[in-house]
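Worksheet for the structure shown next.
With one protein chain withheld, the remaining protein chains of the complex are depicted in position.
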Amino acid sequence: MNAPVALSSKDFATDQEVRWCPGCGDYAILKAVQKTLADIKADPANTVFVSGIGCAARFPYYIETYGFHTIHGRAPAVATGIKLANPELDVWVVGGDGDMLSIGGNHLMHALRRNVDLTILLFNNEIYGLTKGQYSPTSRVGTRSPSTPTGSIDTPLSALKLAMGAGARFVARGIDTQQKVLPDLLARAHAHKGAALVEIIQNCIVYNDNAFSHFTDREVEGEAQLYLRHGEPMIFGKARDRGLRLNHGRLEVVTIGANGVGEHDILRHDQTNPQLASMLVSMEPPMPVAIGVIYDNPAPSYDAMVHADNAKQIASAKAITLNELLRRGPTWQVS
Amino acid sequence: MNAPVALSSKDFATDQEVRWCPGCGDYAILKAVQKTLADIKADPANTVFVSGIGCAARFPYYIETYGFHTIHGRAPAVATGIKLANPELDVWVVGGDGDMLSIGGNHLMHALRRNVDLTILLFNNEIYGLTKGQYSPTSRVGTRSPSTPTGSIDTPLSALKLAMGAGARFVARGIDTQQKVLPDLLARAHAHKGAALVEIIQNCIVYNDNAFSHFTDREVEGEAQLYLRHGEPMIFGKARDRGLRLNHGRLEVVTIGANGVGEHDILRHDQTNPQLASMLVSMEPPMPVAIGVIYDNPAPSYDAMVHADNAKQIASAKAITLNELLRRGPTWQVS
Amino acid sequence: MAVMEQTETAPHISEPARQSLESAVVRFAGDSGDGMQVTGAQFTLATAISRNDLATFPDFPAEIRAPVGTTFGVSAFQINFGARPIRTIGDAPDVLVALNPAALKVNLTDLPNGAVVILDSGSFGDRNLKKAGFAVDPREDGSLDAFRVIDLDISKRVKEALADTGLSSREQLRCKNFYALGFVYWMFDRPRQPTADWLLAKFKDKPVIASANIKALNAGHALAETAEYGPLPAFNIDAAPMAPGLYRTITGHEALAFGLVDGAQKAGLDMVFCSYPITPASALLHNLARLRSFGVTTFQAEDEIAAASAAIGAAYAGSLGITSSSGPGIALKTEAIGLAIAVELPLVVINSQRAGPSTGMPTKTEQSDLYQAVYGRNADAPLVVLAASSPSNCFEMAREAVRLAVQHMTPVMLLTDGFLANASEPWLIPDVDAAPAFPAKFRTDPVDFMPYRRDRHGVRPWVKPGTPDLMHRIGGIERDQLTGNISYDPDNHQTITEARFAKIAAVADDIPLQDVEQGSSSGRLAIVGWGSTYGPISRAVTTQRDLGVDVSHIHLRHIWPLPRNLGELLRGFEKVLVPEMNKGQLTTVLRSEYLVPAEGLSKVTGKPFAVSEIEAAIDRLLDD
Partner (left out) sequence: MAVMEQTETAPHISEPARQSLESAVVRFAGDSGDGMQVTGAQFTLATAISRNDLATFPDFPAEIRAPVGTTFGVSAFQINFGARPIRTIGDAPDVLVALNPAALKVNLTDLPNGAVVILDSGSFGDRNLKKAGFAVDPREDGSLDAFRVIDLDISKRVKEALADTGLSSREQLRCKNFYALGFVYWMFDRPRQPTADWLLAKFKDKPVIASANIKALNAGHALAETAEYGPLPAFNIDAAPMAPGLYRTITGHEALAFGLVDGAQKAGLDMVFCSYPITPASALLHNLARLRSFGVTTFQAEDEIAAASAAIGAAYAGSLGITSSSGPGIALKTEAIGLAIAVELPLVVINSQRAGPSTGMPTKTEQSDLYQAVYGRNADAPLVVLAASSPSNCFEMAREAVRLAVQHMTPVMLLTDGFLANASEPWLIPDVDAAPAFPAKFRTDPVDFMPYRRDRHGVRPWVKPGTPDLMHRIGGIERDQLTGNISYDPDNHQTITEARFAKIAAVADDIPLQDVEQGSSSGRLAIVGWGSTYGPISRAVTTQRDLGVDVSHIHLRHIWPLPRNLGELLRGFEKVLVPEMNKGQLTTVLRSEYLVPAEGLSKVTGKPFAVSEIEAAIDRLLDD
């Protein structure tokens, strides 16, 4: 369903004052999402934003569509119920790394496994923002936080690696500040029928500032990020002189031109290859961080199949009324 | 800690009547675990079996060690608490596919991520046994059950694929009936410091009989299973004439002898290679199902690190009493 | 057994003198594999067709498939039937059919003196005796002296009877239950035809099996008829007075499923039923999964929290969101239910109570989740609580739960229990079209729309996402009493908290005043019950009133809010007794609401009250 008149980004802003900290990465993401909604000609009346709890999860209050700010960690489950009731609705899920990977990890995992037709935005700032800065399941080892004053010791999760393990069919990564890239990415995720997970690298300026600067800073991003395009060789670097190659089943970075490596040696991105995707999602510096659509391999969505199946039931069962149903099987007359 | 006198399997049986259905695969697993405990000279007093709820989870009542039958899905979390209190204890976690992958999926995932020193046995019968046969997150598409009378439609989870996604450091697969293989496998898992996950294929004779016969039946097992040994070529088949080879980053089955393939072309199993492990865990017929230790790549366990860290705190903080602590910072005397 | 006067019927060859009974209790017990549930169901049908009123209860073993011959593998089925209205499954069996020693063992303690015990002596070998935990054969050590034992070697006889069927002796033995059934049919003069028809239908692809079972049925009947055992007990139970109409038997969980479908249809909504399996609630999921052609979507979630959350999502999207579980699962839904209360969406929550705390005894019944239903949430979070009183009443209460949820935009918790779930009774099948519809209203008019502006009943509008020009945001953070936007304003919180209470309180205007089931509306003693204690209380009060005792029965189906007139009603009695299968939970509510000195009668054995237990309490309270 599309809106009659084309709407602009601004039309997707609510009258509510945005209350994130000045300089929070969430502002940029909000801008990108509003632009995306305008770009894809989303119908505000047919669009629903569902979120859990957290700074990220305040999102729905700022988007002029239907919005449901639910409880911590349960947004994917609530959204699944919405799609079961009405698969026609365009449902977006928004939450932070704590919301979706800590308390809500299981719901995210099962939404991905079932392949519910949701566009899921995971704002990963590697910290609990709203509760004032405790470490999260994505925080690096050694993160000092109020709950880990001497530094965290447990190994972090990779959101996208976990998603691949759960059988996700669309997996992508974006960065809050990349306003050029992000809207396209979000549009792609939205276009994917079924569960689409986008991890958005988001800077929490108050509690985890610069957690990502080692690959997002202007000076390093060229060498530290690999922007993926399906079918194209996986080349990166300011001078576009570095690329990925497969070596005994492992990815390695090679320099084009150096010891006989030519562009033709560079592996082309295949967004439908799960093995490749599993390797790409886990790349961390010194390897380049993969940005863009890492995996896109659609399958029928759960909600669509459920409704098709229900329709089959209705068709097959020669329609009877409840009164008739109650009178089926052994009965006896008392006069 | 080892028991003074060597104990036999029988010594690990309790006085409780075992109440699984006649013919249930759980009996075989119980036997294998009791043998394992004898083999590894486990000290009953220092061993704890923790479980959730389900047929599988009845396990602790039948093992003559300490045992805690907790609540549905939470065994990994309870076990984590036990190890935080006393890392010296030998803690085993037992549960079914519903217990550990449906309601308990998040706790399993985080226990694996944190790498808590637990030996985790997941009895996968692809069904909810105790509640009389509803489908589970591992049930194949099309599974007819009381809650899916016309067949399930959602894609199942792969327990081990998910575990790899969560960052597990030890991942193995066994089969209830393989009494020769299983005890060694369990001993290996137990020897691994950190979280060790063993998926045990288990037949529920009442609600999901023969769910696995396509690769466990005597007639087919030779061709349908690949038993892994670290460092050895991945060869299988009754005639040991088939093997795995890497082809453009994907595993393929080849026949030794046929079109120029020799044993030297067969890929050797490397239990420390995560990429390889991710591919091996997902193999399904027509590919052979991987049995044995798929991944074993130890790292310091969470509980050990926590206690080391606490010890450091105690050492560093020049020991003061609570009375002294209360009197730190600004105080004033009223006379 | 309640005896009526002896009727003198002239004895002739096949018709013995039948003792007329007002009612009788028969229990079929055997191994899980012996088909006792089928046997019971067939006896129930034959009894219903004989126009007796009845109540039945199956007693499954706790284990899925316990080893053959063990006590914990015993499966039983009890039926109480009579010429008078039947309200309970009967305190104790008058006739016990025990197809193996274990079945005798577990039921022995329940048997009153003089009870008839029908045994399959063929199964009383040493191995079975040992498995059942008998040191010596109970038939020899006098432990059965108090009973009237009919020791048939059914195993042998059924094999003889089926010798020429070509069935293996294992298959022949599978017909034991129908042999015993035939025998009992004769004792109570029940028709065999319906069972024969059922067998033919059931085994239409296996005619051999069908006819073998029918043969066994007839052989058992013939054995009794020819009475080679000498005079056998034979009974006659007249038709019970029952309202005219078409009847069927129904269990609580069947009735629940039908009632929810009826409610959804009357509200004009599709149903999204979200649940996670748990005993004894699962049956509802199973029943509804078979009714998807009635606009029902069933969703087996990853856990109870997801189930509740998905049901809330469905309600938000404009469907009838329902979630169902048992105590421990309901506990997990608590936080999500709080969200539904806060955002004010309709939600039906069904709690099939079981014995606790924690995992407790999943297969045993209890009523101990009333605190959880009425008080068991963080913060000031009122909702509507209902309770069904009998298997068939589950139908009305399920529909009522839907009505109140949709009309008042609130979660409604309906309490049932393990007894109601599995018990069955005859049901005068209603014409569902006769009951009034209560169509849900959805707001579509954008003019002056405010998501939390209330109508005069304090109810906010329900809006379907997808409706043009009504886009708005709701959430669990405290919200402005009109716009629904986040508000931390102190007065707003006070106002909206009170509005949430007022809305639930106003539900009392939309439910019937409390009536008195039996007895006068004031007097010496009121027995106040709720839920499945209805049967025993009702029977006990009838008996006592027949003896001239001044006692009344009040039964609550609306637990929160309570009916407007209840306080006044209770104050009209000198004493108030509240029998509950818990430690006194409704008692607490009544005492705090009305300051009446209500006294609890508590039973927590996992079994329903016996009528005698309630009568004893009445005696105790009134003899002074």
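Note that the chains are named A, B and C in the order they appear, and that numbering of residues resets to 1 at the start of each chain.
We adopt the following convention: a contact is a pair of C-beta atoms (placed from the backbone, for glycine too) under 8 Å apart; a residue touches a chain by one contact, two chains touch by 3 or more.
Bear in mind the structure is a predicted one, so any value in this text is a computation, not a measurement.
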item: Contact list for the unshown chain, restricted to visible chains; value: A, B, C
item: Selected from C:Asp145, C:Asp164 or C:Asp491 as touching the chain missing from the view; value: C:Asp491
item: Among A:Leu7, A:Leu30 or A:Ile53, the residue in touch with the chain that has been omitted; value: A:Ile53
item: Where the missing chain touches subunit B, by residue; value: 14, 16, 44-46, 48, 50, 53, 60-61, 64-71, 74, 77-86, 88-89, 106-107, 110, 306-307, 309-310, 313-314, 316-317, 319, 322-323, 325-327, 329-335
item: Subunit A residues that touch the omitted chain in the full complex; value: 17, 19-22, 53, 55, 71-73, 102-103, 105, 128-132, 134-135, 137, 146-149, 206
item: Contacts of subunit C with the absent chain, listed as residue ranges; value: 62, 305, 326-328, 330-332, 334-335, 338-339, 341-343, 353, 355-364, 366, 368-369, 371-372, 374-381, 475-478, 488, 490-491, 493-494, 497, 500-501, 582-583, 585, 587-589, 591-592, 595, 597, 603-607
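Here is the rule we use: only the chains that are shown with their structure count from here on.
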item: Centroid spacing, where centroids are CA-atom means, of subunit A and subunit C in whole angstrom; value: 46
item: Inter-centroid spacing, subunit C versus subunit B (mean Cα positions, whole Å); value: 40
item: Junction residues of subunit A - those touching two or more other chains; value: 106, 110, 306, 309, 313
item: In subunit C, residues with contacts to at least two other chains; value: 302-303
